[in-house]
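Remarks on the structure that follows.
Note that one protein chain of the assembly has been removed; the remaining protein chains are unaltered in position.
And now, subunit A:
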Amino acid sequence: MAAVLESLLREEVSVAGTVRWIARSTQSSEHDPGEAAALSSLRPLRKEFVPFLLNFLREQSGRVLPQGPPTPAKAPGASAALPGRPGGPPRGSRGARSQLFPPIELPAAAEAPLARRGGRRRGSGPGPARERGGRGSGGPEEMVGGESLAWTGGRKPRGSGSPGSPTLRRADPPNLSNLEEFPPVGSVPSGPARTKPSRRINPTPVSEERSLSKPKTCFTSPPINCVPSPQPSALDTSPWGLGLPSGCRSLQEEREMLRKERSKQLQQSPTPAHPTPESGSPLPSRTGSHTAEPADPAKVSSCQRLKLVALVYSSCIAENLVPNLFLELFFVLQLLTARRMVAAKDDELEPTQGTLDSLETPLFQSVHDCVFFAVQVLECQFQVLSYLDKGTLKLLAENERLLCFSPALQGRLRAAYEGSAAKVSLVMPSSAQAVSFQPETDNRANFSSDRAFHTFKKQRDVFYEVLREWEDRHEEPGWDFEKGLGSRIRAMMGQLSAACSHSHFVRLFQKQLLQMCQSPCGAGGSVLGEAPDVLSMLGADKLGRLRRLQERLVAPQSSGGPCPPPTFPGCQSFFRDFILSASSFQFNQHLMDSLSLKIRELNSLALPQLEPSDEDGESDVDWQGERRQFAVVLLSLRLLAKFLGFVAFLPYRGPEPPPTRELQDSILALRSQVPPVLDVLTLLQEGLGAHRAVLTVPWLVEFLSFADHIVPLLDYYRSTFALLLHLHRSLVLSKENEGEMCFLNKLLLLAVLGWLFQIPTVPEDLFFLEEGQLDAFEVDPLASEHGLDSMPVVDQQLLYTCCPYIGELRKLLASWVSGSSGRSGGFVRKITPTTTTSLGAQAPQKMQGLQAQLAQAFFHNQPPSLRRTVEFVAERIGSNCVKHIKATLVADLVRQAESLLQEQLMTQGQEVGDPSQLLEILCSRLCPHGAQALAQGREFCQKKSPEAVRALLPEETPAAVLSSAENIAVGLAIEKACAWLSANITALIRREVKAAVSRTLRTQGPEPAVRGERRGCPRACEHHAPLPSHLISEIKDVLSLAVGPRDPEEGVSPEHLEQLLGQLGQTLRCRQFLCPPAEQHLAKCSVELASLLVADQIPILGPPAQCRLERGQVRRLLHMLLSLWEDDFQMPVPLQLLLRPRNVGLLVDTRPREWDLLLFLLQELIERGLMGRTEIEACLGSLQEAQWLGDFAKELATLFKLFLAEPHVPEPQLRACELVQPNRGTVLAQS
C-alpha cells in the first residue's frame, strides 16, 4: 500500500490514474501504459488502498490536538504506523486522534488496541472477516517486496500477547483487510483527554441509559471474535456512548478511571488546571489546549507532498471510495481547526523537514501542514460544502485560517453562504397528543365481545396513563422505566387476550408513535391545522416550554459525534422501552405485521411527479407541498422501519457475535431458514428500478441499522448490502447528467449509507467487498426519466433531520470560533413552526382497460395536483356516499323494521317469540331493498363529485380538462362506493335492524310507562322557574321537620308552604331543567306532604298556641296539590301511597283524630279522576288488613263504610266522622 502512496509522492503515477486504479480496476490500463504497468503489479492491493490511506491520515494527524469530538473511523485494517518514529513520547493520553496508538501507560489498552468500539486483539480465533477479506492478499504481498518491507519494517507489533513474532510480522505485508491484525483506527477517543467538554456527563442518566437500552448494547458490542478483554474505561464516555456491552462497567469504575486520568493530567500539566467540576466532565488541563497556534501558509513544510495526498484523498472521497463522506469532512475540519501539535514533537521533528519524498517523514509536521492539507481537500469538496446549511457555510466562510490559506475558497464559500436559503430550523417536537377515538374503527361493532370492547377501553387509558407518567418522570434521576411502569404494562398486555384486541392496541400504539415521533412535520396542531395559529393561541409560556423540551430532545441526539449509533431520541425511547417492558410475543408479532404493512403502503405511495418544465410561481407552491409531503412520508417510513428493525431483530440481538465458527455456522444455517420479516431486498430492487431510491433507501438503512451480527452474513441480507454498496459507489456527486439523481438526494443517500457502514454490526470489510458482487446488480438506466430520484424532493431541512450528525460539522466549526471546544449550545436556536400535513389520500385505484389507460394518460400531462385532487375527491365522495346511504336508505329500512315489529307486537301481544327468528323474518323482508343502495350511491357520486372537483381545481382549468377530471372522479367514487356497498350492504342492514329490534324489545318493558308522552315548556317560557333540585331539597327539609326530631324553635310558616307549592307548579310547567328521576321524587314528596297535611303533622312557626295549620289553609294547600297532580305532573304520581299503612298511620298519633281531610282528599281524587273508586276501595281494603291498635281499626272501618256509602257528596263525610268521633263537634263547627 505504502508503495502506491510512495509512487504517488514520487510522481511516478498520476493521481487520476491512481484513483482510476482504485475505483475501476478493469479500465485502469487504458490511459497510460507505463502508469498501468506501475500499478498493475500492485493490483491485488487495490482494495486495500483506501483503508490504508484513511488510517494513514488518521495516524498522521495523531499529534494534533483538535477540539471537538474525534473522528471515528471504521476503515478496516492498516494501522500503518509510520516507520522511524522511535522514542516518541507516549501519545496515548493526548489528543483525540491518539486512540490510534494505544496509550502505553495503560496496559489494558495496549492489550486491546482501541479497535472500533471494542477491543480486538490480534491472534484471536478466526472469523468470517478474516476468511473473506484477509486471505487473498497473502501471496501478492510478497511480490511487493522491499518497498513494502520498508513500510512495515518499523511497525511495532501490537499487543504483547500476540502470537505472531515481530520478525514474521516484518516480513508480512500488512494484511489490511484482516481486522484482527489491523485493528481499525479507533473509533473512540481516549476519554480523559477527550476534549469535548460540552458533553455533560450526568452519572445517573448514563447508568440508566445502560440499564434500559438493551437494544443499544448490541451495537456497542465488541465485533466478531473479540476476546473480552479489559478495556480502557475511557471507552465508556466516548461520544459513541455505548462502547460497552451493557453493564460490563460500573459507573464507579468509570468515575475511578476519570479520576485517575485527571490526576495524571494534572501532574503533566505545566500549569495547574482549573479544578474540574464535580460533574465528572473530563476537562483536564484544558488551559493548555485553549489557545490555538496560529497557522501560517508560509510555514507549511512540504506543500507538494501534502497537495498530492490531499488530491488522492479528495478523489477517493469524490468517487465514494470512502465509506462515509461526512466522516471524512469531519476529519478534514478537525485538521482545519487543529489547535496545536504536541509540543515535544515539534522540536524533535524539526530536523527532518524538507525530506519530501519519503513517508518516513511525518506528513503533518505542524499545525500549518494540517491546515494546508485541510484547505486543499476542502477546495476539492467545495460542491458538497456549498450544499450544507447556511449556518455551517457562515462558519466556514468566517474561518480565518481558511481565509488565510485560500482566499479564493473563502470567497466561493462566502458567495455560497450569501446565496443559500438553506436555513435549517430546529425540529418542532410534538407534545403528546392522543390518538383520537374514531367510532368507525373503535366502537363496539369492531370488537368481538362486550368484554373485549371494555377491556380495550381500559387499556387505552392505561396506555396513556403510562405515557403521561413517563413524560413526567423519565428525566428524574433514579427513575427507571421498567421499575416504574413495567409491571403495569405487562398487566395491561396480559389482558389483551383476543387477537382482535391486539390488533386494536397495535393500531393505537403505531398511530401514537407516528403522531409523537414523526417530527418535524408532526408537530402539535393536528387538529387545528396550521401550526402557527396554534402557537399564537398557546402563548409564550408554551413556546418556552417547547423550547426547553426541544433542547432536551435535540441536544443529546446531536452530541453523538459524526457517527452516532442508532438511538431512540426523545419520545421514541418511550416506545422502545414499552416494547421491551411489555415483552409480549403476540404484541411484537402484531406490531411487526402492522409496521410492515404500513411501510409497504407508504413506500408504494404514489408520490406526485412534477414535470421539470413547470413554468411559473404556481409550481413553486406545488413544489413546497411536494417536498413537505415527501418529507412526511420519508420520516414516517424511517420511524416505522426503525421500529420494525428493532422488533424484528430483537430476539437475535446479543452483545457479542458467536464465539466460534461452528456456532456461527449453525446459527447461519438456522437463520437462513427464517423468511425476512419484510422483503426488503425486493423492495430495494423495485425502488432502485423505479428510481425511488431516495425514498426507499433511507428507511431501509434505519431498518438495517438494527440488524444483529448474523444478519449481514445471511445471503439474503448480503445481497441487500451488496446492492446498497453498489448504489453508494454509483452516487458520484460530481456527475450531474440529465435524469441523474438530484444532488441533495444523493447527499442524503450518501449520508445515511455512510452512517450505516459505521454501525458496529455491519462488518468493516463489507464496504470493501469483492467487485464481482458489486457488479452483479445493474440498475436499469432507462426508467430514470421521471423517477422520484431525479426530483428535488430533499432539502437541507430534511437532510439534517434525517442525519442530525451532519450538524456535527457546524458544531466543530462553532467550537473553533467560540474557543471553547465543543460547546454544544453555541448556536442561536430558532424555532420555525412547520405545518402539519396529512398523508393525504392515497388512492391508487385499480383501473382497468383502455379507459384506465386513457385516464392515466390524461393525468400524465396535467399538474400532479390535479390527479391528487381527483383521487382525493373520489376517495372522500365514495366514503361519504356510504355514510349517506347509511343515514338515508338504511335508516329508512330500520324505521320500517321498527314499525313492522310494532305491528307484530300489536297483533301478537307481548308474545313476540324468539328475537332471532323475528330478526330473520324482518331481514328477509327488508334486505332485498338493499339493492337500491347501488343506484342511490351512483346517483350520489354523480351529483357530488363534480361539485367537489370544481371547487378544488383552479378557476382557470380548461373546461375540457375540468369535465374529464369530474368524470374520472365520478367513476372512481362510484367504483369505490359500489364496491363497498355491494359487498356490505346486506350485512349492514342486518346489523342495524338487529340493533333496532333489540332496542324495541328492550323498551317494551317497563320503560314506556315512565316515558309517557312528554310536553315541553309552554311557549315563551323563560326558564326562570326554581330548579327541581332546589325544590326537592326544600320539600325534604319540610318533610324532615315534620318527621322530626326538631328543635323547639323549628317550624315552617303556612306562607312558605304555599310558596313552595307555587314554585313546584312553576317548575313542573317549565320543564327545562326537569329530568324524570327528579319529577318522580317530586311526585313522591308531594304525596308525602299531602299525607302530613292530612294528618296535621307539619309544625308551624309562630306562637306556641298556633302551632297547627288552620283547616282552611290545609284545604287550600291540598287543593294546590290536587291541581298539581292533575295538571302539572307528567308522570304518574304514586297517590296510592296516601293509603299505605305508614301514611294513614300518621293519623294514629293525632289527638284529636281527624278523618275529614283524608275523606275530602279521597273524594277529590275521584272527582278529578286521579284515582279510580275501585282503586281506592282496594287500597282501603288492604289497609284494614293491617294490624292497628283498638279504636283506630274501628274508625278505619267506619271510614271505609262511609266512603262506600256516600260516594258523590263532597262535604257530608264530616258529619259522618262526627258520628264516629262524637267529641269532634267543635272541629265540625269550625269547618
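Methods note: contacts are C-beta pairs under 8 Å (C-beta built on N, C-alpha and C of every residue); 3 or more make two chains touch, one makes a residue touch a chain; residues count from 1.
Please note the rule applied: contacts and distances are computed from a predicted model.
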**Fill in**
Per UniProt record, missing subunit out of "Glutamate decarboxylase", "CDAN1-interacting nuclease 1", "Importin subunit alpha" or "Exosome complex component RRP45" is "CDAN1-interacting nuclease 1"
**Complete:** Out of A:K423, A:K483, A:R1142 or A:K1201, the sole contact with the unshown chain comes from A:R1142
**Item:** Absent-chain contact - pick from A:V817, A:A1078, A:M1131 or A:A1193
**Value:** A:A1078
**Prompt:** Footprint of the hidden chain on subunit A, which residues?
**Reply:** 433-434, 436-437, 439, 442-445, 453-454, 456-457, 460-461, 463-465, 468, 527-528, 534, 537-539, 542, 545, 1023, 1027-1029, 1032-1033, 1036-1037, 1039-1041, 1043-1045, 1047, 1072-1073, 1075, 1077-1078, 1080-1081, 1084-1085, 1134, 1137, 1140-1143, 1145, 1149, 1186
